[in-house]
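Below is a structure I'd like to ask you about.
With one protein chain withheld, the remaining protein chains of the complex are depicted in position.
Going in written order, the chains are labelled A and B, and every chain counts its residues from 1.
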Amino acid sequence: MLGFAFRRLLTAIPVVLIAVTACFFILRLAPGGPFDQERALPPDILANLRAHYELDLPLYQQYLNYLWRLLQGDLGPSFVTKDYTVGEQIAIGLPYTLTVGGLAFLLAVVIGVAAGIYGALYQNKGLDYVIAAALMIGLVVPNFLVAPILQLVFGVQLAWLPVGGWGDGSWPFLVLPVFVLAFPHAARISRLMRGSMIEVLNSNFIKTARAKGIGARRTVLRHALKPALTPVVSYLGPAAGYLLTGSIVVEEIFGIPGIGRYFIQAALNRDYGMVLGTVVFYMLLIVLLNLLVDLAYALLDPRVRAR
Amino acid sequence: MTSASSSAPLLELTGYSIRFATPDGEVQAVSGLDLTLAEGETLAIVGESGSGKSQCFNGMFGLLARNGRTEGQARLAGADLLALSPKALDAVRGRDMAMVFQDPMTALNPALKIKRQLSETLEVHQGLSRREAEAKSLAMLKRVGIPEAERRMNQYPHELSGGMRQRVVIAMALLCRPKLIVADEPTTALDVTIQAQILELFRELGQEMRTALVLITHDLGVVAGVADRVAVMYAGRIVEEAGVDALFDAPAHPYAAALLASIPRIDRDGGSVEAIPGRPPNLIHPPSGCPFHPRCRFADERCVAERPPLEPVAREGHAIDAGRRVACWHPFAAARAGSAAAAPTPEAVLHG
Partner (left out) sequence: MTLYVDKREALEPFAKHEADAVQGKPRSLTRDAMRRLFSNKAAVVSLVVFVLIVGTALILPPFLPYDYETPDWAAFSAPPSVESGHYFGTDQNGRDLLARTLYGTQVSLLVALIATTVSVVVGVLYGAVSGFVGGRVDAAMMRFVDVMYALPYILFVILLMVIFGRNVYLLFAAIGLLEWLTMARIVRGQTLSLKEREFVEAARASGVSTFPIILRHIVPNLVGPVVIFASLTIPEIIVTESFLSYLGFGVQEPLTSLGTLISEGADVLEVMPWLLLFPGATLVALLLSLAFIGDGLRDAFDPKDR
């Protein structure tokens, strides 16, 4: 198991390297420098600025310097906000993003797995269609359309929940953003779960288990659940990535001060340093989450470990 | 063990039918089967795929697909399995009767260790603790001839060979010492040498444990050394039922004769194998009269018009054999006809 983890870690390194390199060069090669869109600066100040951010160095030198600092955990400076580095801003926003994202992840998995198992066990019966229709909406309707409608209904008309903001971080503030973020993924997970559960329930080893007379409950929970979960688990890596990036728009809609909002602001302000730092951070986080999911996958399926 | 209860059969199927609702119509997979099995007896059910031989026992075990329905009665030691609630059926499955499936590669759960899959049966049916159950499971693994059984217990199915896995499946079936084991094509997916070993294992266990065995197979060659009796199924019905020697000696039904002729043999010069012409019948719109008539070279008008009942028949020059029933208007026609005259003896088949 430890060897497996180590091998996966090794294969993640090129992914990270390519991602960081791509981000770095896309932004550095962008037409126009980071300070172009501000009022024309006096040449000497501009030169100072460029020197301060090492933009006067040859490109490869900038790249190597960036990589070197990244290795030490430094995500680089913001070009606009002078008071905080990228790392500091992320440190401020991360707890909010992780709270919303983590809860949404749990909710998506719980709803998705439960709905999927239900759908597989009661195929093509009334409630299965109702669930399918609800999840279909989740799959197709984008969250920036669902969110305002939910805000109107639950926040304004019924006034059950706050329309947005973080408040004291108590659950009423979390309900809508977490739900909006989780819903499409609950839909995807339930589709995966339903399909794989149906497949597993039709498999021979389930027939063996049923023939042993160990009971329907035990058959589903002990025998079918684990193998049926494998496609779901392999989706969780990408799902964690989608949730993280999906939280960008959810944080914006609900006014949650997470890293997604900083990211949007930085992009709108063309704060190249902040954009680069945030994207790199997101990538690292996503690669890390994928790695964790791979390990979970290996725990579920003994055949994977051998490879 | 035999004398007291021998009056009532262990398993008794009466008017047993299985139907599947499909978009194209209703499939009559098994039609009005009557069959009995005594304690400790080994019965082979033989037929082509689609003859209903597997579905017959899947239905008894409550393992039919969602669109399947059973009718009639299937009594195991007096209790009608078809009338049991799912819970009551679960109390019987695995304890009083067990099943060994065709493909050992897929019959075991890939995600669970061997010991879990074995011992849970004992935990559920006999209320044993995990430790007791694992000890008994280990003993059973050794009994079915698995080397290094202690190590195997902690392995996953993918780490075992096909023959080894089939032994595990057999051990699993035997754990609760059931009165009846149904083995559905237990050797089909295995190499020839392994096949012989597994059949040998069945024979030993049958003698040792006095367990009744139903051996479902499409291969009459498998039957010869193991079974006491044979029931040949075609299109969801039994067309011939006989003692194994009597059947191999002279098959009464043309289909049984054709199956026998399709076994590769060494005692026949040339060793040619006769394939059965035609295709298995459509079970949504079965043929009129005798279902085998479109493929039977002895068929006449009566066979087309009227379905023959399954009843005892006499062979010329022999007394009526009470244990032998045939559903044919022209029994022993094949035996009289030239080509299939030299039916193989069970021994020849076994060693061939």
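A few remarks follow.
In this section, a contact is a pair of C-beta atoms (placed from the backbone, for glycine too) under 8 Å apart; a residue touches a chain by one contact, two chains touch by 3 or more.
Just so you know, these numbers come straight off a predicted model, no measurement behind them.
The chain not shown here makes contact, within the complete complex, with A.
Within the complete assembly, A:M136 is the residue of A:I45, A:A91, A:V110 or A:M136 that touches the hidden chain.
Within the full complex, the residue among A:L176, A:L192, A:V233 or A:L300 touching the omitted chain is A:L192.
When the omitted chain is restored, the residue from A:G87, A:P148 or A:G255 that touches it is A:P148. Although one chain is not displayed, subunit A still touches it through residues 14-15, 18-19, 22-23, 26-27, 30-31, 132, 136, 139-142, 144-145, 147-149, 151-152, 156, 188, 191-192, 235, 241-242, 244-245, 248-249, 252-253, 263-264, 267-268, 270, 272, 275, 279, 282-283, 286-287, 290.
We adopt the following convention: only the chains that are shown with their structure count from here on.
In whole angstrom, the spacing between the mean C-alpha positions of subunit A and subunit B is 54. Looking at the complex, you find that subunit B touches subunit A at residues 61-63, 66, 86-87, 89-95, 98-99, 101, 103, 106-112, 120-121, 124-125, 156, 158, 169, 172.
The touching residues of subunit A, counted against subunit B in their complex, run 123, 203-205, 207-216, 218, 222-223, 226-227, 300-303, 306.
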